[in-house]
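Omission of a single protein chain aside, the complex is shown with its protein chains in their original locations.
== chain A ==
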Amino acid sequence: MSGQPPGDGEMQEFLQTFLDETEEQLDDLVETMLVLEQNLEQPDQLNEAFRLIHSIKGSAGIMGFDQITVLTHHLENRFEQFRSGSERLNDPTMNLVLRCIDFLRHSNARLRDGKQLGSPNELLAELRELEEQQLQAISQQGSAEPQGSAEPQGSAEPQGTTEPQGTTEPQGTTEPEGTTPQSEKVAESQEATASPQDAPQLSQTTDGPISVTQSSVSMTVRFREGLQLADLKAKLIYNRVSNVAEVLSVTPNLDAWPEDQSLQDFQLVLAADGDEQRLREVSGVEGVEAIEFVAHPVEPQHAAVSADIPAPVESSQQATATPDSEPAVSDVIEHGTALDQSQPAQSLESPLDPVSESVPPQTPHVDQDVAETTPGPTPPQVPESVPVQAASQAASQVASKVVGKVAETMRVDIDRLDHLMNLTGELVVNRARFQQIANQFAPAKRDSDSVGQLRDFADHLRALLDSHDQSGGAAKASHRLIDQLRDGLTVIDRHSDAWERGRRNLDRFGEAVDQLSRVSQSLQKGVLDTRMTPVSPLFNRFRRVVRDLAKERGKQVELQIRGEKTELDKRMIDELGDPLMHLVRNSVDHGLETTESRRESGKPETGTILLEASHSGNNVFIKITDDGAGIDLDKIRAKVLQRGLLSASAINDLADDQILDYIWHPGFSTAKSITDVSGRGVGMDVVRNRIQQLNGSVDVESVPHEGTTFTIRLPLTLAIIHCLLVRLRGVVFAIPIEDVREIVSINMADVVSVGKKKTFELREEFISLVNVDHVFDWNELPVDANRQSLATDVDSKQSHGPLTDVVILQAAGRMMGLAVEEFLGGQDMVIKSLSNNFVEIRGLSGASILGDGSVCLMLDVGTAFQLVIQRSIAGSGKELTS
């Protein structure tokens, strides 16, 4: 019975479950504590905290982790006092409890690593000390309040009147369900009879009228006739529009658009909040002839969709409905009269008593305990347990938390999901290969005439031979020739029959490939969906971080969280923790001013940090906004000069946003003093690198005295990226579509040469033009000399043809035109690592396999920009020395 982690396999399995569960419970506990911190006397929250501590204690007891059991037992006793009202939760206790939670977390980490548990004795001693202090304080106050008396709000939440066993034997009956009889019964019975589906109805009636007033704008984009790659351009426009406005629908479906048909126009339905001028700006790419806007009110269903947070999959119906229906439930509890007015509640009145009596008080928490300690899936929806579940759901609603847990779920090892994801990736590659093969058969399929002609020819020949036979009098030699010809004819007949059969089989093959690609597309989507989890656990972690840091810095900070239901790939959420942590800490530490200076500048003393997630197109955006002083550009300028990164005149030439860009520079920090949190200057470039590794980007906007906003853009998933395929120097490159601003054909006569550098003008904007040799250094391979001739050369093109295809790349606010040999269309690509068997190549984010089985290289646009700059500097250096 020491803190030794269990050794054998079975225990190991239980340990995993124990750790997963306690971690969730600890997260919930921290959240509860933080709610409590706002107001120390919230009976429901105290109950929740008690319940959580109790279940951790129970599980730890089963596992035999004495250190955890002892500590949680003590905590449990304390909370028993708090919730019974005999003692009050105070700030020192609060801090101590949070430290205890840290200890428990730490213990979990040690258990994971298979290490010995630490001793909680110090914390226990402190707990006892605080307890004694409090008891003394109470006895000094006099005996006005006897122990166990009802607490102030006793009428609403009568848990003060604990059942006798409650205080003596905590394990058995102190579950909140057992001790909050009245409120429980009401909520329970309502949930029990009103089936879960009723809840959304309730919420809909409140949502409905508001959304009718919403309208939408439809935006029609018309392309020039016969425009190449119009569907790709349409997708680009869609991506860009969805970055500035909320797109409700797209017609036609661009993903399913057949490659060989040309797209004339397409329509986007937008939420009405889009700025028309801005929309025109972002969608005005080359080849667009006209953009029309038509505003019209939209049907309620549409508006309802737009009013929702556009998360792709809701974990359950209840989950969406709970926040809306929850106030209704608590209303019902607090004002009994409300019951009579609401329709579903009316029907509940009579079955109220029978239901609550039919469920013995012991059953709920027994089942609950089982639910919380069984390894693997959460309890299935067994009929008998429905009221119990409903009851616990109601209880959690009353406690205004723990939403969405009722959905049937199952824990799955993330590695298995990764494996599944990789397999799906392979399938996607194979699908592309099949489609390519099927397309290559297309000419043969279409060529039905040749078989007919062959048959005609054979028939004609046969007729000739027959007539020759009839005319008779042929020499022996010609008889032999005729026999040979007849043999030849049978062979032709046989072959044309086989050909005909083959053609029919090709048709069937084509259908099978179509079917396969449909299924694999759904599979791909399905697998992606399983990996999507809401960002709320990630976001909620920051409540504690912000609270601790604000206390430490003596600042008053409020953290607001929005859009926490937005979903993101699990791996991505795991990877985001550190960069987000850095940005949030930065906002508290550097972004927000001290309370005094906020007061002086007439701002509210409490600073606000907004953590917001939203979903738009194929991207998820995460914004961290503070209402602090903004980033001081002069400080950055001074720093750039001090570090010798630029000369004084060069600094003066830079625009404000270019100066702002320097915060991402390695070893850069404007903080005067180095703190343990931020200010070491290692942070921001690491943040940017991390996010770029996730194929995302991060931008900063800052308004002096108003605050700073960091915007992180992430793709929905890591595994599959929609890319534009181009041929450069005979090699196929894939460029993530998010990094492509536009595809244009430019006249080489319009290219302006500045020394060796070239630029061209596009809609009154000058963009530098490079070719792939400006980005990369290639080996001269004498083996296949013909490859060399394929190289795109901006200079040689000038003499050959007037038009050059250029893809305009964008990264971190910069733009660059890259001359390409050929556009090969768009495709979903599965990134494969180059470094697994090879080495990392700077400027490439990986490679992928094309339909024909050959390898294409994935361009890392951000680094490509750096390479161009580096190589142009190095190039000019060489010129000087030579």
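In this section, contacts are C-beta pairs under 8 Å (C-beta built on N, C-alpha and C of every residue); 3 or more make two chains touch, one makes a residue touch a chain; residues count from 1.
Rule of thumb we're sticking to: contacts and distances are computed from a predicted model.
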| item | value |
| --- | --- |
| Undepicted complex member, UniProt protein name, chosen from "Peptidase family M48", "Spermidine/putrescine transport system permease protein", "Cytochrome c oxidase subunit 2" or "Chemotaxis protein CheW" | "Chemotaxis protein CheW" |
| Residue touching the undisplayed chain, where the options are A:655, A:749 or A:839 | A:839 |
| Sole residue of A:30, A:429 or A:584 that reaches the chain not shown, by the stated touch rule | A:429 |
| Touch list for chain A against the chain that is not drawn | 426, 429, 665-667, 729-732, 772, 775-779, 781-784, 787, 832-834, 836-844, 847, 849, 852-857, 866, 869-870 |
